[in-house]
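Mind having a look at this structure? Questions to follow.
One chain of protein is taken out of this complex; the other chains stay put.
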Amino acid sequence: MTQTTSKKQHLKVVIIGGGSSYTPELIEGIINRHQQLPINEVHLVDVTAGRDKLYIIEALAKRMIERSGLNIEVKATLNRREAIEGADFIMTQFRVGGLYARANDEKIPLKYGVIGQETTGAGGFAKALRTIPVILDICKDIEELAPDAWMLNFTNPAGLVTEAILKYSSVKTIGLCNVPVSMQMMIAEMMACTPEQLSLECAGLNHLLWAHKVWLEGKDITSTVLEKVGDGANFSMKNIFEEPWNPDFLQSLGAIPCPYHRYFYQTDAMLAEEKQAAESEGTRAEQVMKTEAELFELYKDVQLDEKPKLLEERGGAYYSDASLNLVDALYNNLNTINVVNVRNNGAIPALPNDAVIECSAVIGSWGAKPLAFGSFSPAITGLITQVKAYEQLAVEAAVHGDYDKGLMALTCNPLVQDINKAKNILDEILKVNYDYLPQFYSKKVAQDVPT
Amino acid sequence: MTQTTSKKQHLKVVIIGGGSSYTPELIEGIINRHQQLPINEVHLVDVTAGRDKLYIIEALAKRMIERSGLNIEVKATLNRREAIEGADFIMTQFRVGGLYARANDEKIPLKYGVIGQETTGAGGFAKALRTIPVILDICKDIEELAPDAWMLNFTNPAGLVTEAILKYSSVKTIGLCNVPVSMQMMIAEMMACTPEQLSLECAGLNHLLWAHKVWLEGKDITSTVLEKVGDGANFSMKNIFEEPWNPDFLQSLGAIPCPYHRYFYQTDAMLAEEKQAAESEGTRAEQVMKTEAELFELYKDVQLDEKPKLLEERGGAYYSDASLNLVDALYNNLNTINVVNVRNNGAIPALPNDAVIECSAVIGSWGAKPLAFGSFSPAITGLITQVKAYEQLAVEAAVHGDYDKGLMALTCNPLVQDINKAKNILDEILKVNYDYLPQFYSKKVAQDVPT
Amino acid sequence: MTQTTSKKQHLKVVIIGGGSSYTPELIEGIINRHQQLPINEVHLVDVTAGRDKLYIIEALAKRMIERSGLNIEVKATLNRREAIEGADFIMTQFRVGGLYARANDEKIPLKYGVIGQETTGAGGFAKALRTIPVILDICKDIEELAPDAWMLNFTNPAGLVTEAILKYSSVKTIGLCNVPVSMQMMIAEMMACTPEQLSLECAGLNHLLWAHKVWLEGKDITSTVLEKVGDGANFSMKNIFEEPWNPDFLQSLGAIPCPYHRYFYQTDAMLAEEKQAAESEGTRAEQVMKTEAELFELYKDVQLDEKPKLLEERGGAYYSDASLNLVDALYNNLNTINVVNVRNNGAIPALPNDAVIECSAVIGSWGAKPLAFGSFSPAITGLITQVKAYEQLAVEAAVHGDYDKGLMALTCNPLVQDINKAKNILDEILKVNYDYLPQFYSKKVAQDVPT
Partner (left out) sequence: MTQTTSKKQHLKVVIIGGGSSYTPELIEGIINRHQQLPINEVHLVDVTAGRDKLYIIEALAKRMIERSGLNIEVKATLNRREAIEGADFIMTQFRVGGLYARANDEKIPLKYGVIGQETTGAGGFAKALRTIPVILDICKDIEELAPDAWMLNFTNPAGLVTEAILKYSSVKTIGLCNVPVSMQMMIAEMMACTPEQLSLECAGLNHLLWAHKVWLEGKDITSTVLEKVGDGANFSMKNIFEEPWNPDFLQSLGAIPCPYHRYFYQTDAMLAEEKQAAESEGTRAEQVMKTEAELFELYKDVQLDEKPKLLEERGGAYYSDASLNLVDALYNNLNTINVVNVRNNGAIPALPNDAVIECSAVIGSWGAKPLAFGSFSPAITGLITQVKAYEQLAVEAAVHGDYDKGLMALTCNPLVQDINKAKNILDEILKVNYDYLPQFYSKKVAQDVPT
């Protein structure tokens, strides 16, 4: 038997937003999987404003590779197109406007008595407006220079961004988040078992994910997990205040909500905590700025040739595993079950086929194939349909710079809902992010620029 | 040709809640349609607590009939089963717990910073809990004593009550509301045309109804109507504060919202107005109590033999037309288009087939057949799915006395949403309405009663 | 109150295929409804090949109008665009290739052991291939010259043709057939009641229509009607052999099949009868040719100034009523229930929203709005989905001249089903209809014609 098709034996990986403090995670992951994944080129791309950080990361990455003894070329560049050309896997993890823009995303909603959070509600909406035009621009480069490449998108709000890519480009993409793997880890801890013994049937939207059923070695333990969460078992992320859950509510829900659900189901307590924290410690963005500064101080140390402990402690710890396991499954056709952001395609019948959902899917060389989840209870159907309406409208607003769609998007978001609040917040977002929203200001720009 | 089937030539109409101040409206409607509708018996039924009002109404009705010179028997009774036996049309318009209970429905939510309204949000939920067990009891009588009768239900929350009847009894029922006909009247006024020249494609839920398209003599004028509403044309009910609409929002919505939509889309302003009104004038229930007292003073006047003007000015003016036009269409197989509460049956594909919706339907001797509306925009799909989730859960809570379903219902309601608020409000509703919620307290009752 | 919109007081009607022997029916209908419908211009359009018949019909129509004493202008023309300009209602009832082409449609399938019928199966497919390009050409004229006109399409296969129009033009159209009204008449006869006492819930496809429920004065008599049909009550059209129905089958079906269902459910007997008839009397087309000749002999008689009895006896008797009732309902906003061919829009959830279905719909100045029918039994869902698959593919084949789609269409048609039969029949249809299928032969044609 002649084998007519064989896998590529040299893989080129591109990390867009390579100057991020998370990059050493990915480098470590690449090193750890060198036996399964013949990656021999890693290109780190960033924008001019991130040049200094980019070169610090490049130097650290080279030291880490050197220590491993592997033959992997690391290359930092500001030339995105050069990096993308011929790439096999492209990871995106950038932040348009940086942490300063994030601070605004968190502060503006709070002024109007509304949750201010970087991925959910009005804050996530603002981030989507800034991010989607940039990512679609990157996609144009990929369509031209690396049309067969897989793009793994971590850039938040991951669901909205992935939906924009799948609707407005032909790039093969999968959206990723560390919440699902964290949920599995926390459930394993509360059940005193290994994560591998568990099977989770997860489906929802990014940061609005339910584990509808949990099995331990084939036994349905959903109800037990709900009891433990209701009794106060740890079930939150580092960056989310752990407001306790009402046990009656959880039993009535019948599915395990993700930590971000607190913003929707326990809005009052979460808002109160946010306001208090903003006054005492500053917003989350302001806290992260400090940690970032510390991390880069460490990274500069020419003796450092491994991922420092501090990074691990900082949340986002499973990002590297989540992403490189995906590369492994795609390249080696592993057909593993991972929770990813993909085109719905009927998996959740209440949502449009072309909506992006976050769900348990099979990952192999054919890409990510969602499982079929059938119908949800009314409570879950109601919320997911409402939030997806917001997302559909937000994507349209972000792509086309459409003010009315933006106003409707925020009015559909359960965390805003009131037209007047929506209008005030939208107007302030547009004003404060003037530099990052050409899709809304293009006419104005066109007037300013001589033709 | 031998005619094998012919229509009944003597019709018996039963009005449950016959002691209501609205009854003279219905009597007037019956008199006005005597040529199309051979109604010769009108039974007014009420409970012992309403006995005085019932007899005042009976006397007035008899004087109205006498003045008309028609041969119609009017009979007041506290014996519901006797009245129902052999009835052809049964109208329900009662209020369990009276206006005092309504005042609580309006006050309790306000205590927790949430809209307090008799049909929408937590107030309507409380009313549903009280009303549904009673109406299902009436339905048992109808199943036994008048299985072919049509029941026209005005009792609020009309959508929830109709859904409970259609899910838990075999009674043929249609739910009615005066909002749709009021919308048509107001649009006719703003377009300076007759209501008959207009065609409205209405679909949604009771008190959450959109006119998706409006035609004037076959011309689509939806956009013109939206402009006029955005410019401040009168478009509200007597009992709803007329907060102006944002014109951008209306154009983005693309469909004409009913007056009650203000509670959902303009929550903050409506809540502020409610709070202010509650302090200065008392809640709406308290205001209505005064008007009621005045009306019954008038009704007692033995010289009065027609519907007094005061009733007309008081809102609810189209109730009589809405209900007797329906009787006319059912009896005379007119196939008119009316907006009613019926089983969805695929008319709105996003909602379950067995959900009750409010929509344009054809009314003939076959009952009410909804039109097919196809898909709505995401904004409308999101809200309607969310509110229907609340309604499905509220019906289950009301029928089975299920606390967890009740908690979930309120959490699903966009006007409550927060679990803690939901729990506090639910607990207070259950406590305050102890006498009217046997389905929740039956175990306790069972303990008190010797077996 | 100023009335801003008023109806046109002069209506122009265009009959495309005006030389058809059915035209006197329409003229009679126009005369009979002159009080409701201010039609004062009737244009009869035909192609050059039909010129003689056209002028015979024009002369007869003028005599009929004269006799009525009404002021209606009748004008025959070969200039289609001139006739269409400014029209209010356009009726289409032409036959591309005439009865000779129909004879082929009936004969070719029979050669391969398959039902040969002018609207159903392979015969109807051939007719669709010839008709759809012509009707889309007419639609282009209407889009340009009479964009507000309503087009009432009688041209068979009416469902396929209407679907092609609604998918590939912006013309407002409703498809019509005389089967539904005939079903209502026959049921009225078997129930010994008037047609007006009946309500039918009809839904399916053109010539594949079920009456899912029948009411007599509000009483569900579906089961009684099924019994009577099973016992041999007359329930067929003049042109369809009345093979008796199996009573067990009818009860199991639970809905009343239209006469054309015999081709699908009783294929063997219908095929046997067709073969026998083709040998003894010639195909149906050949029989119709004789009647046509006789009719035109009558029409030529200058003494004749009314519709002759012979036409009435010939089937198609309700066409005039069906079509002018529709004009009446559209013009006078009557909101009557008629069974027409319209865009599905969710009325039958198993079929695509943009499929054309035949069903009970409300007709008013807003057009035709289908009722919502909900889910059918598996037996009906299976057949209707299969036949609609054929129709979708046939429309694509007809519009784009796509051979592979045509092959798949015939393979999906339950009356053909076998690929080899499908291929043989398709090849012969394409060959025999060479002159009428430019969409399949355009390249060849383009080569033959000097540019």
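By letter and in written order, the chains are A, B and C; residue numbering begins at 1 in each of them.
As a working rule, contacts are C-beta pairs under 8 Å (C-beta built on N, C-alpha and C of every residue); 3 or more make two chains touch, one makes a residue touch a chain.
As the structure is a prediction and not an experimental result, all values here were calculated from the model.
Every shown chain that the unseen chain touches in the whole complex is listed here: A, C. Of the listed residues C:Asn40, C:Ser236, C:Asn332 or C:Gln386, the one in contact with the hidden chain in the full complex is C:Gln386. Summary of contacts with the chain left out: across C:Asn79, C:Thr194, C:Gln251 or C:Ser442, the touching residue is C:Gln251. The hidden chain makes contact, of the residues C:Ser170, C:Gln276, C:Gln417 or C:Ser442, with C:Gln417. When the full complex is taken into account, the listed residue touching the unshown chain is A:Gly364, out of A:Pro38, A:Pro308 or A:Gly364. Only one of A:Gly86, A:Pro147, A:Pro349 or A:Pro438 touches the absent chain when the whole complex is considered: A:Pro349.
In the full complex, the hidden chain is touched by subunit A at residues 1-7, 191-194, 196-197, 199, 201, 213, 215-219, 330, 333, 335-337, 344-347, 349, 353, 360, 362, 364-367, 369-375. Across the interface with the omitted chain, subunit C contributes residues 246, 248-249, 251-253, 264-269, 350, 378-379, 381-383, 385-390, 392-393, 403-405, 407-408, 411-412, 414, 417-421, 423.
Keep this in mind: only the chains that are shown with their structure count from here on.
Following the contact convention of this document, no chain is adjacent to both subunit B and subunit C. Centre to centre, using the average C-alpha position, subunit B and subunit C are separated by 44 Å.
Listed for subunit B are no residues, as none touches two or more other chains.
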